[in-house]
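All protein chains but one are shown in place.
Take a look at chain A:
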């Protein structure tokens, strides 16, 4: 018998624990549709039970996973941001430990190295009382597809409650989410989405500007290869910001003009009247003539220095998802300057991840 979590009712849940699943699942190549339903889309019907139980809670997060910003409603996003505000307070106390996820197991499964995101998720889980295990899988030893599913099956058998996944291939996290019974958080899949980054960026903006609606946000640099940009475009637009994308055409994805953003290839023009300047990292291998001619030229035309920043609004704020390439996309003077929110973004990262884990945790079965 196979059940999606959506179908889990007390009786079904009991069945799940009988062990018949282990006998069938790894050998069964075709996973029924009801197990994959709703990936990336709201579980409107599937979570009726949970939803009705939490009907009085305005922050209810009606999804089993967080796979992307796509599929989240503005209310979902605002709910997460509100939760994160509380988490900021928790993180600022001496006693940072909560029992929200006590007894729960969180696995951080990173197929791509990431110090910042992984440690942020680890701290967030620990502050909520979960047992956190870090699994780093060197990408070279992974042979994609089959192995990813094997890994999912193996992990699933360990009965985690939440798996946080980063993978170099777009859609890999979605694939994994279909193969496990627990909740899955996308910590970055290829150049597709990085939802917690977008959430922490939104939280940082909201705390500094008091709102997101009506702000003009410029996302600058390597949009083409940026999951951060994709998630941010979706989230900021959902909350009513005006998004601009600035970069050389070689670093802009095809069809970007249909994302509802304003596109500028001249950064000086694009920064005019901007409230938030969001810089993106440019990978070193893309700087030497393949996508842009050189670091020197890139910095000259697209690096954020004091002179270019002066073209934005006087109270414009600067963000960067990190890690920064100083002197490539951003000048140190700006990165460390008074208008920079880059440090604060890191703090908000932990808070937002606590909020996400807590929101997902509220749906975890208690029996």
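Quick note on the criterion: contacts are C-beta pairs under 8 Å (C-beta built on N, C-alpha and C of every residue); 3 or more make two chains touch, one makes a residue touch a chain; residues count from 1.
Heads up, the rule we're going with is that contacts and distances are computed from a predicted model.
Novice: Mind telling me which option in "NADH-quinone oxidoreductase", "Polyamine ABC transporter permease", "Osmoprotectant transport system ATP-binding protein" or "Dihydroorotase" is what UniProt lists for the chain we can't see?
Specialist: Not shown, but named in UniProt as "Dihydroorotase".
Novice: Pick from A:73, A:115, A:154 or A:250: which residue touches the chain that isn't shown?
Specialist: Once the missing chain is taken into account, the touching residue is A:250.
Novice: Which one, A:70, A:86 or A:297, makes contact with the chain that was left out?
Specialist: Checking the options A:70, A:86 or A:297, the one contacting the hidden chain is A:297.
Novice: Among A:73, A:115, A:154 or A:288, which one touches the chain that has been omitted from the display?
Specialist: Only one of A:73, A:115, A:154 or A:288 touches the chain omitted from view, namely A:288.
Novice: Across the whole complex, list the residues on chain A that are touched by the chain not included here.
Specialist: Touch set of chain A with respect to the missing chain: 248-250, 265-266, 288-294, 296-297, 300-301.
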